[in-house]
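For this view, one protein chain was removed and the others were kept in their places.
Order of writing sets the chain letters: A and B. Residues in each chain are counted from 1.
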Amino acid sequence: MSEPVLEVRNLVKYYPLAGGPFGTGTGIVHAVDGVSFRLDHGTTMAVVGESGSGKTTMAKVILLLERPTSGSIRFQGEEITDAHGALLREYKRSVQAVFQDPYSSLSPRMRVRDIVGEPLQVHERLGRAALRTRVGELLEQVGLNPAAASAYPHQFSGGQRQRIAIARALSLNPKLIVLDEPVSALDVSIRAQILNLLVDLQRDRALSYLLISHDLAIVEHMSHSVGVMYAGQLVELAPAERLYAEPQHPYTEALLAAVPSIDPDLPLGQIVGGDVANPADPPSGCRFHPRCPLRAELGNPEICSEEDPAAQVDAASHNVACHFRGAAAKSRAQAASPPA
Amino acid sequence: MTVGIGPIARARSVGGALRRMPLIPLVMLGTLMLAALFAPIVAPHPPLEIDLSAALAPPFYHDGGSLDHPLGTDRLGRDILSRVIYGGQVSLLLAFSVLLIGGSVGVALGLVSGYVGGALDSLIQRAVEAVLSLPTIMVALVFVFVLGQSFSSVVLILAPFITASFARMVRGEALAVRNMNYVALARVAGASHLRIIARHILPNVAGTIIVIATLEIGALILVEASLSFLGVGVPPPTPAWGLMVDDGREYLATRYWLSLFPGLAIVVTVLSINWIGDWLRNTLDPKRQVI
Partner (left out) sequence: MTPQLRALEPTAEAGGNVLLRVTDLYTQIPIRGGVVKAVDGVSFDVRRGEIVGLVGESGSGKTMTCLSIIRLLPVAAARTVSGEVWFNGTELLGASDKVMRDVRGRHIAMVMQDALTALNPVLTVGEQVSEPLRHHFGWSRTEARERVLEVLRAVRIPRPAERLDEYPHQFSGGMRQRIVAAMGLGPSPELMLADEPTTALDVTIQAQFLTLVKDLQAQTQMSVLWITHDLGVVAQTCDSVNVMYAGRIVESGSVRRILKQPLHPYTRALLESVPAIGAKRQKLYQIAGQPPDLANLPPGCPFYDRCPLRMEICREQFPPATPDRDGGRVHCWAVGGK
C-alpha cells in the first residue's frame, strides 16, 4: 500500500489566553486537540467545521506557518514536524496554499508576474526570460491571458485573482495544496469555474488537496474523504460517499440537516440548538454533549459528559468519536423500515 | 474551455494621478524650491554682502525704495530678497537632511518593530514614546548648548524626533500588512524574512511613508525657523528665515519688511507642503478605490 502524501497523528495546537496585567495567561485555547488522519496521493480530503472548530488553525499548522504544540506530521513518509533548514525548504516546495480572500492574497504593489513567480524566485535561480515563460504557462493553465502578467491585482475581479493565486500555488509543481475556503468569498456564478478548474488540475497533475470548508455541498462535490471537526477535535472521518449517505456522528447529522436545500419541498432537518463550543473552555467529556440530540434521546447517559470519546487512528474505516457510535444510524434505519 | 481572460480594469497610472495634483501649492512650492536651487543665478545680490549705505531701505513700492533691492534691506544693508532666496536653501536643505537621516532610521525601526513584534517591538515603542513626549524645541535648545551651534548639530538634534515619528507610524502599518494573506502566502512559499520585509511590507507601507514625509518637512521647516528665531538654529551670518524674522523684531512697527518677507516665505512653504501632503494622503488612501 502506497504511502499517504500526508499523515497527521495526534496533532495538538494550544494558544495561551492573554490576560492579566502582565500578560500572564489565565487559560488555554484548545484550538486543535488531537487530530489524526491520512491523505492519500492524488485525492482530496476535506475538513469541515464551523467557527471554533479549529480547521483553519490546523491548516496553518500543516503549512508550518505555526508549529504544533505536539503531535506529528509526516509528508510522504518523512517527519517534518520540526523541520528546519533544507528539509523545511523541501517541504515548502512541495506544499502550497490558496486562501479564502482573493483581495488580501495578492500584494497590491506587485505585478502579477512577480506574484506568480515568487515561489520560483525563492527556490530556483531562473533568468528573467525563463521566469516570464514559466509565468505565462502558468497563467494559461489557470485560464488567464498571459498578457495579464504585467498587470496589477486591482485590475482583476475576485474570481480572476483566485486564479492568479492558484497559478502561484502551482508554480513549483507541488504535491499538496491546502485550499482554505477557496471559493467562499467569490460570487456564486464564479464558483463553478474555479471549482472545475481545481478538479481539472487535480486530475491532470495528480495533485492532492486538503480542502478546508464550511460548505458541505462543495465538499461533497470535490472530496474523496471528509473529516468533520468540532471544538478542535475530529468527530467523524469517512470516505465522502459514506459520510453523506450515512453520517454516524450526531454533529455530522446536525450539519447536514442544517444546510438549506434548494428544493423548497425539502425542509430543514432537525435543528440543533445552542452555540458552538468555546475552544477556550470546552465542555467536559464529549464536547458536543450539551447540544447533542442523540444524548437527549437516550436519556442523558452520564458517559457523555464524563468521558471524551477518542476517534481511533484508522483512516481505512469510518471513524466516529461517539460513545454510541452507529446508534444514530441504527435508529434512523429502524425508523425508515419498521420491523414487520 | 480556455477562458484566456485578461484584466478587466485599466491600470492606474501614476502620471494620471500626478496630473491631478492641486495647482496652487505646487506652483508656490515649486517657485520657492527652484529659486532656492538656482539661488546664485536668481538672487540679485550675494546674501552676505554688507552695504551700510543702503541699510534699512524699504521695498520698491515705498518712497525711497528701488528695484535694486525689491524687498528692501536689513540693518546691515543686506538684500532681503536674496537672503530669503538663500534662506530657502538652508531651510530646505536642513529639512531634507533631517528627513533622510532620521527617516531612514525611523522606517527601518518601524519595519522591524512591526514585523518582529514581541519584546523587541515593546522596547522600540517605549523608546519612541519617550522621544515623542519630549518638547522638541526645549530639548533642541539644550542639545545645541551641548553640541555647539552649527548646521550639522541642528540636523543631528532634530533627526531623532523624525525617527520616532516614522517608527511609530510605520510600525502600525507594518503590523497591519504583516497580517495580510499575501504575507502568509510568501511564508508558505518559503520566502526569507528579509525578502518579505523588502518586497511585501515596505512597498505596501510606502504610501504612508510618503505622506508622513511630506507633512514632516513642513513641521521641520517650522522647527528650524523657531530654533533660529531663538538664536540656536543655524548660526549667523548664514541667512535663515527664522533668524531673519528675529532680526527684524525690533523694527516691526517701523520697518516691517525685515520680518514680514521671511515670515511669508515660511508660511507659504509650510502651507503648500501641507496642502500637497493632505492631497497625497487622500489620493493614496486605499479606501477611496472606486468599485
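Quick notes on this structure:
Everything below uses one rule, namely that contacts are C-beta pairs under 8 Å (C-beta built on N, C-alpha and C of every residue); 3 or more make two chains touch, one makes a residue touch a chain.
Here the structure is a predicted model, which is why all the values come from computation and not from measurement.
Touch with the chain omitted from the figure is made, among A:Gly85, A:Pro267 or A:Gly299, by A:Pro267. Considering the full assembly, A:Ser157 is the residue among A:Asn10, A:Gln141, A:Ser157 or A:Ser305 that touches the omitted chain.
Annotation: of A:Ala130, A:Ala217 or A:Ala296, A:Ala217 touches the absent chain (contact as defined above).
Counting the whole complex, the residues of chain A in touch with the unshown chain are 50-51, 157, 159-160, 187-193, 195-196, 199, 214, 216-218, 220-221, 244, 254-265, 267-268, 271-273, 275-276.
In this text, only the chains that are shown with their structure count from here on.
Averaging Cα coordinates per chain places chain A and chain B 51 Å apart.
Within the complex formed with chain B, the residues of chain A that make contact are 63, 65, 88-89, 92-93, 95-97, 99-101, 104-110, 114-115, 118-119, 122-123, 140, 143-145, 147-148, 151-152, 154-157, 160, 165, 168, 172, 193, 196.
Within the complex formed with chain A, the residues of chain B that make contact are 1-12, 180-182, 184-192, 195, 199-200, 203-204, 206, 286, 289.
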